[in-house]
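Reviewing the structure listed below.
Left out: one protein chain. Kept in place: all the others.
For clarity, chains are labelled A and B in written order, and residue numbers in each chain start from 1.
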Amino acid sequence: MDIAPTASVPPPKAPPGNSATRPGDRIFLGLSKGSGITLLVIMAAIAVFLTWRAVVAIAHNEGNFLTTFEWNPNANPPVFGIAVLAYGTIVSSIIAMVLAVPVAVGIALFISHYAPRRLAAPLGYVVDLLAAVPSIIYGLWGALFLVPHLTGLYQWLDDYLGWTGVFAYDGGAARSLFTAGILLAIMILPIVTNVSREVFKQSPKMHEEAALALGATRWEVVRMAVLPFGRSGVISASMLGLGRALGETMAVATVLSPSFLINVSLLNPGGGTFAQNIAAGFKEAGDLGRDALIASGLVLFVITLLVNGAARLIIARRKEYSGANA
Amino acid sequence: MEKPVITTPLPGGTLKQPRLPRWAPAGLAVLSAAVGVGIGLAADLASRVQWGLIAALFYIVATHVLATVVEGKRQAKDRLVTSLVWVSFLVAVIPLASLIWETIVRGVKVLDVYFLTHSMNGVITLQPGGGIYHAIIGTVEQVGLATLIAAPIGLLTAIYLVEYGTGRLAKAVTFFVDVMTGIPSIVAGLFILSFWIIVLDFGYSGFAGAMALAILMMPIVVRSTEEMLKLVPNELREASLALGVPKWRTILKVVLPTAIGGITTGVMLAVARIAGESAPILLLVFGSQAINGNPFEGAQSSLPYYIYEQWANGNEASYDRAWAAALVLIAFVMILNLVARGIARWKAPKTGR
Partner (left out) sequence: MAKRIDVSGLTAYYGSHKAIEDISMSIEPRSVTAFIGPSGCGKSTFLRTLNRMHEVTPGGRVEGKVMLDNEDLYASGVDPVSVRRTIGMVFQRPNPFPTMSIYDNVAAGLRLNGSYKKSELDDVVEKSLKGANLWNEVKDRLNRPGSGLSGGQQQRLCIARAIAVEPKVLLMDEPCSALDPISTLAIEDLIGELKEQFTIVIVTHNMQQAARVSDRTAFFNLAAIGQPGKLVEIDDTERIFSNPSVQATEDYISGRFG
């Protein structure tokens, strides 16, 4: 076989067919190829089975699956629709993104460029660990600590911004979509921070020095040499966070008082998300109820696929025009 | 050649610029905290969140104004961003620190040996007592089974992608591993529900949960193993192949041992990740109050599910149990993380980088 004279980074890939001449090689290649194919089969199976059950459910549905503001698959006739869930999922995720991404970028910059050096390394480590805290614990904390502590803030928002309608608050437990958004923001903060920090840390030293040598302040260095380099990384980090927020189940299920209507006010209880609705409704669901929940899960699946696909597209396009010089 | 004669005058003839003293940011921070507390007390604002927001806002504005007056526009902008970055850091630290603090403080209340060694069998939810033994068994068995399924498949897939992968199949696998990374855990649970429980008509069991966890684990193992295998220097492979060692033995005897530290780390981090998953367990394992050591038959519990269940009971005794279980789960996940990172540092492949 031909061996490249220089050590290039990607490992050598033997031409197919050449490597599998011995029995040992053939078995090993078969095993590893088989594993790869298994993965593809699983993905295909996910799509097929979810679609199958969804079709069964929708066939029995007397309401419009997309526009009905109701979830009664066990009623006679069964009526259910995802409008409220789609609204709640998207709104809570958007709130989470709006709150989390700027702060995450701030922390990432803090760790990579602003923090005293002795603080930076342990901080990065702590954020790494926080990213591993299970979501149910965020949920528990959210329900038993965050919710009681938000009423004051909501009252305040109502006092000054209540006239908008969006921030109207009638008192009571702060178990609203906004609370879910805040909790999701806190949850995705470590992961978005982590990925952004990694990218900022890799921003080439030589461009930072170029900016410094021109007499740039620290912020100007960040603006000229770090942010342009890290933009696609921040976008993909955000998308990763968005994917988490869209599909998060337990943390939302614990802080939200669900209801099947769309409330103009974000602070009053009500609404629901796909994942929360599945978790909350599963135990009481009959056969059709389970299929209906699977149908809503399929929609969630498609949405997360689209978000991930969009992230990948953005990154790929970004790579193209930043050229080989990065 | 034309000689450049630059005429545009630039500002700043001297090197000395008026600057705020070094203690200015710290001093302002103290002042802002005082203002936040002062206004909070004076206006009788109930929520500490508001106090903090007032202080943060005051700090940012005061720094910016002062810097603009003393140091000029550019420096002021620099300071503005610096204070924004600091404030965002503090804003984020508070809830995250509170999360850890609350879990520890509330968790130690009922956490003792009895709690770790008894199940909830026969315990009335309103009353104290009971424990998480059944949940620990469930978590260990489900996560163990998931790892047994996912680790070999993930490892071999990564080997395929790095050592053999060319052409359409490898591209497809790479793409779908990416897609798989983004699957919400509840969707993985729904898939096993439809496939295993609805269509094949098996009952709820720890194994069903383990399959869903395995789906979540596979892409993580593939990605981390791939990264590690790519770090193995080519010279090693070439040296081995040049000695006439067959490729599969080269991979087993040269490539994998070199990368084993990183691969172990990746698998352990993946384990830590799925050990905290509750959504698929809710759908597939169903939850149980009693000890069930057989993951292939009948409902089980698991630590994350136990936390959810106790929270849902909605009374103080159950909340205490939920916090204690949360503390155990966090400790488990953190220890796994720390050990995994320790291994990574200890066994890091010594490439020239």
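Criterion: a residue touches a chain if its C-beta (ideal position, glycine included) is under 8 Å from a C-beta of that chain, and two chains touch if they have at least 3 such contacts.
Quick caveat, the model's predicted, so the values are computed rather than measured.
K.L.:
Based on the whole complex, identify which of A:45, A:90, A:161 or A:210 touches the chain you can't see.
P.N.:
A:210
K.L.:
Contact with the hidden chain only, please: which chain B residues?
P.N.:
Residues of chain B in contact with the hidden chain: 1-6, 8, 10-12, 14-17, 19, 74-75.
K.L.:
In the complete complex, which positions of chain A touch the hidden chain?
P.N.:
Given the touch definition above, chain A has residues 117, 204, 206-207, 209-217, 220, 224-225, 228-229, 322-326 touching the missing chain.
Methods note: only the chains that are shown with their structure count from here on.
K.L.:
Determine the centre-to-centre distance between chain A and chain B, using the mean Cα coordinates as centres, and give it in whole Å.
P.N.:
It comes to 13 Å between the two C-alpha centres.
K.L.:
Within their complex, state which residues of chain A touch chain B.
P.N.:
Chain A reaches chain B through residues 1, 3-4, 7-16, 19, 22, 24-25, 27-29, 31-40, 42-43, 45-46, 49-50, 52-53, 102-104, 106-107, 109-110, 114-115, 128-130, 132-141, 143-146, 149-153, 155-156, 186, 189-190, 193, 217-220, 222, 243, 246-250, 253-254, 274-275, 278-279, 282, 287, 290-291, 293-294, 297, 300-301, 304-305, 307-308, 312.
K.L.:
Using the touch definition up top, name the residues of chain B that touch chain A in the complex.
P.N.:
45-50, 74-75, 77-78, 80-82, 84-89, 91-92, 95-96, 98-99, 102-103, 152-157, 159-167, 169-170, 172-173, 176-188, 190-191, 193-195, 198-199, 215, 218, 222, 229-230, 232-235, 237-238, 241-242, 246-249, 251-252, 269, 272-273, 275-279, 282-283, 304, 307-308, 311, 319, 322-323, 326, 329-330, 333-334, 337-338, 341
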